[in-house]
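A single protein chain has been omitted; all remaining protein chains appear in their positions.
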Amino acid sequence: MDDIEIDEVETPELEDPVLIEGLPGVGHVGKLAAEHLLEECESTLVRRVYATEFPPQVTVDDEGVSELTCAEFHAVRTNGVDLLVLTGDHQAATNAGHYRLTDAFLDVAESFGVERAFALGGVPTGELVEEYSVLAAVSDGGMREELEAVGVEFRSDEPAGGIVGVSGLVLGLGGRRGLSAACLMGETSGYLVDPKSARAVLEVLEEHLGFEVDFESLEERAEEMEEVTGKIQEMQEGPSMGDDELRYIG
Amino acid sequence: MDDIEIDEVETPELEDPVLIEGLPGVGHVGKLAAEHLLEECESTLVRRVYATEFPPQVTVDDEGVSELTCAEFHAVRTNGVDLLVLTGDHQAATNAGHYRLTDAFLDVAESFGVERAFALGGVPTGELVEEYSVLAAVSDGGMREELEAVGVEFRSDEPAGGIVGVSGLVLGLGGRRGLSAACLMGETSGYLVDPKSARAVLEVLEEHLGFEVDFESLEERAEEMEEVTGKIQEMQEGPSMGDDELRYIG
Amino acid sequence: MDDIEIDEVETPELEDPVLIEGLPGVGHVGKLAAEHLLEECESTLVRRVYATEFPPQVTVDDEGVSELTCAEFHAVRTNGVDLLVLTGDHQAATNAGHYRLTDAFLDVAESFGVERAFALGGVPTGELVEEYSVLAAVSDGGMREELEAVGVEFRSDEPAGGIVGVSGLVLGLGGRRGLSAACLMGETSGYLVDPKSARAVLEVLEEHLGFEVDFESLEERAEEMEEVTGKIQEMQEGPSMGDDELRYIG
Partner (left out) sequence: MDDIEIDEVETPELEDPVLIEGLPGVGHVGKLAAEHLLEECESTLVRRVYATEFPPQVTVDDEGVSELTCAEFHAVRTNGVDLLVLTGDHQAATNAGHYRLTDAFLDVAESFGVERAFALGGVPTGELVEEYSVLAAVSDGGMREELEAVGVEFRSDEPAGGIVGVSGLVLGLGGRRGLSAACLMGETSGYLVDPKSARAVLEVLEEHLGFEVDFESLEERAEEMEEVTGKIQEMQEGPSMGDDELRYIG
């Protein structure tokens, strides 16, 4: 196997497709959002990307069949725009690996005629979130106005520390290739997988790109999540333990 | 030395040989099983594989003679099928190293005409095992039926986390090359080297591939192992210590 | 992106330019000093250096626009000599990466006709510094005399452990290329970013190379720093806590 190997599964014609990157990150926001698009819309697997940078392992599906670690591109036809959606379970292991993988991803995107890219992720707030703002960074200042028009916030002090990994490089390397790239980050606690944050990010995309997607399954996941966070809050604030209980535990 | 160097020791003609991979892993199940085949059957060293990925060291044998770290292929003629058995004491050190080493191993296997491969290993249960089931994963769903026919189990929730290292890549990369590859994993505690688990895996292979091998030496090792586990259990469950003994130790 | 990519932004003619290296290190002394030169003198961005060795990330400026990790060269015209100033926020990640990056930096320097180089840094004393000496090491013993003439100290037991990273390699690799290279290290506690140490180093450069630069902004930063260190000293030496206070905390 070469250092990076790309299987060409299908090559449909896409119309002015937009790259959507949803690899794992904070709160798995980007991953949830991207995978939701695959579930809700008409989607076709077009490319598999294998890399020696990925963990040397296979996952095993419910039928006992192995799958070598890879990232996947799906062509997604929404009721508005065409999307090229990148998903996977792993990022690269080394600095150089991140650059080379992202270059390979952008090569695939450009081969489909992509000129615009959105990296989806989360920005951790450190505490449970009530109102889900979506923050952004762009490769080109000219993109800012139309994103603010759909409710995205640009805060000069966030994200502190910049944007790391494939999402950051979609901006950095994408920008150097002349793509218009933006990173949309839903606020999230950072402690949990966050379907509400994923939804907030998708709503921005819907409005900005012009398409609609159903949110019922994400809503269900959000309700499960609320039960869990509710229990956590109870445990933290619940009736205090008396002295004899403390002695019992000690 | 090149990054990977292969010494061609001998090149016998083998008939439809099956690759058996037994590098170190959980409970050393695969290693024990593979080495048992080398001891019990007529076996010939055919290839040595050196790699800059391996630890930079030599082992020293009882005569004081050094041996550079390597993996070995033996041609093994059982009373049924011909096997190509891969053994060694180390795996690779980096992600890319695992991929490149396994590619080299599969190149050797294909040069002998191998079309079927079995990666042998253990799946840790976390506690001492009474009944030794053998679980499996396959590169191709079509292989499942004949393996279930010889008592192998496919459990949809195991192995959790997939299969890591050379065994996983024998499935992943082997599958991509069109080999029929399976990973057989004997249940084992994960705490000890487990000859009983190795035997369970070999019994599946015997039945599936059609050969027989004597188990006396593995049985002896199993008896030694039972003495050790017996003592561990005694220590864990033995007469409880009274308060004054606790104070003494404290 | 290649392993190292250099954007040629501008290529002005410089007269016998001197390389000034100010990447991050102890007390950020070199970084502060180099950035001060960029602020106070007429400076032009000439080169950006991207590398797969750098962290795979973008920083986001106040306008929300992303910038891929890079090092920068500025041509700086002081009222005396021409300087080629190297700044950045990161060093390489691996041993080999340090060597390759520094080679790339020296290639850029030589392309501008650089024959002399100064790596700027700090040497940690472990305690707050009263009098800011500047120590040095040189690639060639012949350089020692003129540096001592401007107040630089050569102490046979410092820096203990040598000089690590790009600064060390500017000396090591620069020397092998026939450049006259020196490392100037301002004494600093090692605990804080130190504008006074940066100033001491710049004063040596001014005197040795023959130029002048205003220090007002560094002075302001030094005053802010003195407030902070003053508070730290108060906390360390302040009124001792009595026994009952100790019991309260315990």
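The chains carry the letters A, B and C, assigned in the order they are written, with residues numbered from 1 in each.
The rule is simple: contacts are C-beta pairs under 8 Å (C-beta built on N, C-alpha and C of every residue); 3 or more make two chains touch, one makes a residue touch a chain.
All values reported here derive from a predicted model rather than from experimental measurement.
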Using the whole complex, pick out the displayed chains that touch the missing one. B, C
Sort through B:Glu40, B:Glu53 or B:Glu187 and give me the one touching the missing partner chain. B:Glu53
Can you say which of C:Asp16, C:Glu42, C:Glu63 or C:Asp140 touches the chain missing from this structure? C:Asp140
In the whole complex, of C:Gly64, C:Pro159 or C:Pro195, the residue touching the missing chain would be C:Pro159
So that we can see where the missing chain sits, which residues of chain C does it touch? 92, 94-96, 98-100, 102-103, 136-141, 144, 154, 156, 159, 162-166, 168-169, 171-173, 175-176, 181, 183
Which residues does chain B use to touch the chain missing from this display? 1, 3, 52-60, 62-69, 93
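Here is the rule we go by: only the chains that are shown with their structure count from here on.
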Neighbours of chain C that also touch chain A are none
Whole-Å gap separating chain A and chain B, where each centre is the average of the chain's CA atoms: 38
Averaging only over C-alpha atoms, locate the centres of chain B and chain C and give their separation in whole Å. 54
Among the residues of chain A, which are close enough to touch at least two other chains? none
